[in-house]
Structure formats: C-alpha cells, structure tokens
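Read through the structure below, which is laid out as structure tokens, and then see the notes.
The complex appears here without one of its protein chains, the remainder shown in place.
After this line comes subunit A, so read on.
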Amino acid sequence: MAPILDIQHLYKNYGATEILKDINVSIEPGDFLVLVGPSGCGKSTLLNCIAGLEPITGGTLKIGGEDMTHVSPKDRDIAMVFQSYALYPTMSVAKNITFGMKVRGVDQATQDRKLAEVARQLQIEPLLKRRPGQLSGGQRQRVAMGRALVRDPKLFLFDEPLSNLDAKLRVEMRTEIKSLHQRLGASMVYVTHDQIEAMTLATKIVVMKGGVIQQIGTPAEIYNKPANLFVADFMGSPAMNLIPAKARANGVGTKLEIARDGAEPIVLTDARAKNLPEDVILGLRPEDISEPGYRSGESVQEAQCQVAIVEPAGADTYVMTTLGGKQITARLHAETAAAPGAAHTFAFDLGKVSYFNPGTGERIL
C-alpha cells in the first residue's frame, strides 16, 4: 500500500533561520508515528507543516499519495488535537464536536448520528450540554479527542495532547489513546517530549534535535540500537550509561578498559566486537548492569565498584557508582544488599552493549 504520509527533503525556514532540515519520513496506513525530542527541536513545527498550518520552504509532503504543499488544512483530511485542547470556549461540548461538520455543511441528521457515536465511544454523553470551562482537564482532553474522531480523517495529528494533565491522568489517557489506535486502526502522528509516551505509543519513532532527524525506527530499535549519543541519552529512563573506555583487540574480541575510582581499571571483554578504535564510549542500559546470579551467559562479566548512592524505587533499586569518571546507574532488584560507601559486585551484560565514537557521537557498533 502507498504510504499514508510521505515527507521528502522537507525544509522549513523562518526568515534566515532553518527550523527543519532535510526531513525524510513516511508511514504506512495504521502506523502510529511519534515525533520526539527536546523543546525547540522542531517537532511541533513539523506537525504544523503536516497539518498545513505552516507553509513548507522546500521538499514535498504527501498525504494519501497526494501532494499537499499548497492544500489548505481543511482539505487535507486530517484532524488535530492540541496541547491546550483549543476548545471553542463559548460553545457547548456538542457544538465543539460538530462545529467542523457544520462548517463543511454536513446535514443535521449525520451530525447528530456522528456526535452520538463519538460521545458513546469516549463516554462523554453526560457532558454534551456543558461548556469547556465547566469541564476538568481530563474531560476537556476527551472532548478534544471527540472533535478529532468525529471527522474520521485519513490522518490524526496530536500535538503534545497529554502534557497539561496530571501524572496519573496522563498514564490513563495514554493507555486510552493506544487502545483507540488499535481499535480504529487509524494512522496517527503524535508529538511529545516525553520519551516514555513515545516508547509506549509508537509503532515508529522519529527522534529529532535542532531540526534534524537523529534516528527513525521502531521503539525497540531506538532503545536497543540508538544511532548516536544524543538518542542514547534522550531515550530511556534512567538514561543509558555512557562510559568512556579504552578498547584493545585481543585474540577473541576486544578488551575494554574502564577507569575506576581509587582502584585498578575494570577490564571487560566483548567477544563480538571487532575493529574498534582505541577510544570508545560504551553504552549500557541500567538494566544491563545487575548483580551476579541474575543473568548468565558469555556476555556477563563481574566487577567490584564503589557504591555512591542507593535509590529504592519500589520494584527496583537504582544504584549509582562512578566508572570512567561518569556517574553510572545500575538497575538492581529491590532487595539488593548494596549500601552507600561500600564496595559491591556488579554483573555487566555486554550482550546489548552499544559503542559510540567519542568524537562524532555516532554509533560504531
């Protein structure tokens, strides 16, 4: 099938400032694309370009195979949910939802039917007569979703729709959006700065920084094989441990020497890695640093480190230590015996290790 959204070499400038540089991304029908990055990375601008609310400076943008460069938002067959919900304050919930249909001249019977359908789907039937000002944040969020759903568009656009909700509600609505996506099988583009939202919702993630795409991939690809140091650091919480190390080839693979506070350097061996430059940055997820006995296999090696801080988080306990001059987080089981100030034995699992070039920040292996 043709991609539902296809962006090729898209550029966006404000005057002389380049906001978006050479954006290439396309999604298939039914995909859930998440644009994620720190504030100011251009993700919302890209979404506005897709919606037609911002003209693009260069490149092509197709929705459903048709070139959209000069098509106005209303003719793009899209629906959008905004961060501030952007409900029309003087209209009732019902009028908010049907406003678009009214503007487009849809007949009253269809309007009523669709309104009832959407209201049932989102469980907002009792709210239809109220004004947005009389609703709670979560209810407003639902109404905003209703306004989008009623359109039944080719493409749904979400601009940080959950960031105005409190933590608990955010998790609830996140699940709801996900189940909505699965139920409808609709194509969605979703902007967020929250990497957990990105991981949980997406079928495809675009990580952006400074108007440039850093990596495109499935959540698993982004998580396990980050393309550069920025992605490695940005995605995942706690962040990936990025440890400077010296690599030396030996017979089987590569020896990695990592400086350790007040003791001899740790030496780990990675049998798979070959032809590494001398200076590398080792990327290890916190869960890949555990305790002896929890993981087994060739890739697991043990070493003692000085524990700095212990943070119990309920299900897990995060333990900080220093390696290679950097603070390192290990994710241990809740009942760990690690105590601050004492030495503790950690098990390093190099099965999923990433290597980065310290100069360019790009992934080596």
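Here is the rule we use: contacts are C-beta pairs under 8 Å (C-beta built on N, C-alpha and C of every residue); 3 or more make two chains touch, one makes a residue touch a chain; residues count from 1.
By definition in this document, contacts and distances are computed from a predicted model.
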{"item": "Protein name (UniProt record) of the chain left out of view, among \"3-isopropylmalate dehydratase large subunit\", \"Aminomethyltransferase\", \"Transketolase\" or \"Carbohydrate ABC transporter permease\"", "value": "\"Carbohydrate ABC transporter permease\""}
{"item": "Hidden partner chain, touching residue among A:F32, A:Y85 or A:F356", "value": "A:Y85"}
{"item": "For subunit A, the residues touching the chain missing from this view", "value": "48, 51, 53, 72-74, 78-80, 82-91, 99-100, 103-104, 131-137, 140, 147, 159, 164"}
